[in-house]
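This structure is in structure tokens; I'll ask about it shortly.
Note that one protein chain is taken out, while the other chains of the complex remain in position.
Moving on, here comes chain A:
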Amino acid sequence: MATFKEFRNNVKPNWCPGCGDFSVQAAIQRAAANVGLTPENLAVISGIGCSGRISGYVNAYGFHGIHGRALPIAQGVKLANRDLTVIASGGDGDGFAIGMGHTVHAIRRNINMTYIVMDNQIYGLTKGQTSPRSAVGFKTKSTPEGSIESTLAPLEIALASGATFVAQSFSSDLKQLTALIEQGIQHEGFSLINVFSPCVTFNKINTYDWFKENIVNLNTVEGYDPSNRIQAMTKLMETNGMITGLIYQDSSRKSYENQIVGFRSEPLAQQNLKISEEAFEGLLKEFK
């Protein structure tokens, strides 16, 4: 057992003051402690962008990869050592633009890991261009006349791709965010948590206040049942995705690694590599 302080290191984040990502960092640290992890058994794999820096700000094993590829790296880590808790994280550009292909396939694959997207509807580190999450008409450096592409609905795509855990939260609600990350870690399978994490520097539209006015916490929706996939899809469509909380969870499906025939139940990383002479001779038979 470790306290959340043990998941802190002495690196000062290079995020702007007020950035939503600070809350995500804190929520990961708290959730990790709350579910009883120790730093050496947590691996945080991140992509590129402001949010991608998060792997360096949590005291754990951190891997800061390349743009859009946090998910395949993270899945490789988990398959190699299934005893590790693996969290992948990045921004909306990382996960829903350059890495979108990996996102839907990671969802389909359902490896036991958690993916946290810090969704600020803009490209921050490159100083303010449109993102797939930007609203139509949103003016940025790359869309001076307003974005003319439709806004991507990642959670609807996730549901359509066979997601077994879909949640959404908001940087201002640390309590809810921490709880959802805990649930995501404990979920057997791939958990997707999209977090509205405002960019205070480049996005003057989707601000903290804007989110507070526009989002609905599912806790306040009477009769909402997160095991009902159709209801989840309907709610997302009705609200244009502006809901927070656990949107959908299917606990019946086994994770990928628990379905692979012959897959070692102990971490592969601890396996003795050399095969026996007898096994080797057996392998040669096919070619004689």
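Here is the rule we go by: a residue touches a chain if its C-beta (ideal position, glycine included) is under 8 Å from a C-beta of that chain, and two chains touch if they have at least 3 such contacts; residues count from 1.
Here, contacts and distances are computed from a predicted model.
The UniProt record for the undisplayed chain lists the protein name "2-oxoglutarate ferredoxin oxidoreductase subunit alpha", from the options "Spermidine/putrescine ABC transporter permease", "FeMo cofactor biosynthesis protein NifB", "2-oxoglutarate ferredoxin oxidoreductase subunit alpha" or "Dihydroxyacetone kinase subunit DhaK". Summary of contacts with the chain left out: across A:141, A:175 or A:264, the touching residue is A:264.
Annotation for chain A: contacts to the undisplayed chain at residues 9-11, 38-41, 43, 45, 53, 55-56, 59-66, 69, 71-81, 83-84, 101-102, 105, 109, 260-264, 267-271, 273-275, 277, 279-281, 283-284, 287-288.
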